[in-house]
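Here the complex is missing one protein chain, while the rest keep their positions.
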Amino acid sequence: MRNAKKALCGLLALLILALAGCACDQGGVTGGTKAPEGGGQAAEGSVQLLTWANAPTVNFLRALAESFHQSYPSYTLQVTDAPQSEHDQVMQTRLSAGNVDIVSFQQFSKPQEDWNAAAMDKPLWQQYIDEGLLLDLSQEAFMARFTQSAKQDNAYNGKNYSMPTSTVAYNGLFYNKAIFEELNLSVPTTWDAFIELCQAIRDDGRYAVITCGAADQWPLNMFATGIMTSLYGQESETIGQGLFTGEIKHTDPQILELYAMMDQFASFLEPGVTGVAYSDVPGRFASGKVAMLADGSWQAPTIDAANPDFAYGYFPIPGKTAREDGLPPQFGIKYDLAFAVAANAKNKEGALAFLDYFSTKEVYTDFLNAVGGFTPTQPDITLDNAFLNSLAPGLQKPYVHAEHRLYSPKGVGEYGGNGGFSFFYLKTLGGPFTYEELAQRAEEDFETARKAAASLTGR
Amino acid sequence: MKDRSQGIASAPFRAACYLLVAVFLAVYLLPLFFAFNTSIKSAQDYLNNPAGLTKSWAFSNYLVAWRRASFGNYIFNSILYTSVCTVASLLLSLFIAFPIARRYVPFAGLWYYLFLCGLFLPSGAIPLFQIVLNLGLYDTKLGYMLIMTGVNATSVFFFTGYLKSLPRDMDEAAVIDGCGYLRYMLRCVVPLAKPAIASMGLLTMIGVWNDIVSSTIYLTSETNYNITRGLFVFSGQYQNDWTLMAAALFIVAAPLIVLYLFGQRYIVDGIMAGGVKG
Partner (left out) sequence: MLPGVLHYLIFRLLPSITTAVLSFTDISGIPGAAWSWIGWDNYREFFVLQNARDLRNALGRTAIYALTVTLVQNAIALVMAVLLNKRFLRGRNLYRAVYFMPEILGVTVVATIWKLLFSTPTGPVFLFMRDVLGIQNPPAILSSFEYAFPAVIAAQIWMHMGYSLVIFLAGLQNIPGEIYEAAYIDGAGEWQVFWCVTLPMIWSTVTVNTLLAIIGSLQSFELIMTITGGQFNTSTLGMMVFATAFGGRGATAGGGSISGLRQGYAAAQSMVLFAAVLVVTAISQIIMTRLERDSA
């Protein structure tokens, strides 16, 4: 027995050594298909960047690695992308392992504050900052290149922990220009005009009206907040807080109006829309069988890829009435792809050097042109991308998208999901409720959650 | 009259039996056939006539899927994980089972219950994650293989049962010959236990190759992905490229199907024995 133990221990030790060998080789985590450049010499100055899978940005960043290395020979950028559904998880675990320097976030929104602390946990980004895991970038010189509003919208405790590279518009619809021309339709500026337009396409009968990647749920639910943005504009903030605290009810007439609009919108989605996968919609839209695609502006490059000769435009869902200031309907925007530096980064200098390099005007302009769906957060950027330039009229006084204004109490029931505005429970889409019933259920779930939270904190 | 244990088994009864068997054959084979048929259709062919037999014979789907899903990067990981974990699991289990079978350890009966516990207790995935995280083994091949190397009750019981049936005289002969324990195990016990090792080995291999839960938890870099994880990610990215996805799933399943064709007997034996004893 004793011999056996020794022998096996030896065997195991050997095994572990051998494996540790493999593990070390792979220790520097690199982006899958692209082989890591150089072994030994890169490890010293390697800058690890993690972002979510989005082909245009990832491809650009990978291509950028080379020119970055030329400008900063001591550093090598290594880009890893994680599937979107797993990105947060990957970021958490890699931050914990300390093997990442630059991480990616979306907008820093909905922090836990005094008024909502009783029934809301801290969002991930806030946890990270409070744990001291992200570096304060406020004093870095490159932050001066970004607009004041971009910095304000992403600040926490008056400091900037992220570099918001861009915004996207996402309460809009892509429309097929050929179909609009053929049916003699024009971009609507009021909700009623929009509904008429939908009806006209349906009456014509040859094309499906609106498609959406509803099988993935979020692409459709994001339009509940999209319509909310268009309907309430800046008021979304107070309404979101009111719904959370109970000062405003989901069943109030002004909120019921939103539900009614959602229901109308849902009625024009193509049949079987809940089975349409998000990855499928660009091709579906570009095939010309559907007049409109409900999606965010970031989808433009994918549509181009699906059919380079396809002519399309993008317009914001209009509010109930035309704007008083004479502007066309405005987009709701959110900040997309903000880079932050891990406080425990092995290569902090390299990470900051990359952010500096990335935000120089030339590189930054290249980035926006290459990605093709993002609009700038730096002032005075001229783009050669026709699609992005076509968005300009709707970006004169953009709103912060209502998604960032909707708070859900902890433990809220399923009908309170998406702030109580989930398309999937509507009868129109094969769900169980009319929109009035859904408003009722949503309010009940919010109320229950508020009470439960109060009973626990009052203990 | 030779086969009276079957009774008379009237013709209608026999027909009903065949019918039922056939229905279930269809339930099991049709989906597989549909998937295979899809995997050899061109995208256009599939769109035009999703349910019809292939006209395009697009075997190139397999190449495209292989490249797009980067299976080339993952398959070596899968082979590494599967071989190391299988060998390690087998050795560990065998070395536990032998002394228990021979009662060379005290309280041989109690060990049985120790391993039985494992079947019922919660999986312990969360503390395990913390252990791996704190050992710095998160997202490493080594960490993953340590997790996947399982000493499970089934294989211990199975080996114990099998080894008991081997003659004891051999041990004594070995001692007299001055044969070392390890040598004895590897030279004499292992060859004799070959069928049992084949059964458990195949089952372990299948388990490791097919693992998706642990690879989701512990492997986050693409360089460490195993092939099933590659398939899962691929199916998320190309949700509606069904022809490619079907090809991809057969690529992942192919090694197993081959194993199954040759080792069916051992696999089934292993499960039968496990079921009766467990």
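Per-chain residue numbering starts at 1, and chain names A and B are given in the order in which the chains are listed.
Basically, a residue touches a chain if its C-beta (ideal position, glycine included) is under 8 Å from a C-beta of that chain, and two chains touch if they have at least 3 such contacts.
Nothing here was measured: the structure is a model prediction, and the numbers come from that model.
J.: Out of A:S71, A:S85, A:Q199 or A:Q396, which is the one that touches the chain we can't see?
T.: A:S85
J.: Among B:Y62, B:Y144 or B:W209, exactly one should touch the missing chain; which is it?
T.: B:W209
J.: Which one touches the absent chain: A:G45, A:P328 or A:G413?
T.: Considering all chains, including the one not shown, the answer is A:G413.
J.: In the full complex, which of A:A63, A:L124, A:A311 or A:A392 touches the chain missing from this view?
T.: Counting the whole complex, the residue in contact with the absent chain is A:L124.
J.: Of the residues in chain A, which ones touch the absent chain?
T.: Output for chain A: 1, 4-5, 8-9, 12, 85-86, 88-89, 92-93, 95-98, 121-124, 127-128, 131, 133, 214-215, 217, 271-272, 274-276, 344, 410-417, 424, 430-432, 445, 448-449, 452-453, 455-456.
J.: Give me the chain B residues in contact with the hidden chain, please.
T.: 3-9, 13-14, 17-18, 20-21, 24-25, 27-29, 31-32, 34-35, 38, 46-47, 50-51, 91-93, 95-96, 98-99, 105, 114-115, 117-131, 133, 146-147, 149-151, 206, 209-210, 212-213, 216-217, 228-229, 231-232, 235, 240, 242, 245-246, 248-249, 252-253, 256-257, 259-260, 264, 267-268, 271-273, 275-276, 278
Operating definition for what follows: only the chains that are shown with their structure count from here on.
J.: Measuring centre to centre with CA averages, how many angstrom lie between chain A and chain B?
T.: A distance of 39 Å separates the two centres.
J.: Can you list the chain A residues touching chain B in their complex?
T.: 1, 3-4, 7-8, 11-12, 15-16, 19-20, 22-23, 26-27, 29-33, 53, 80, 82-83, 85-86, 89-90, 93-94, 96-97, 99, 215, 277-280
J.: Chain A touches which residues of chain B in the complex?
T.: These residues of chain B touch chain A: 70, 73, 80, 84, 88, 91, 95, 99, 104, 133, 136, 138-142, 145, 180-182, 185, 216, 220-225, 233, 236-240.
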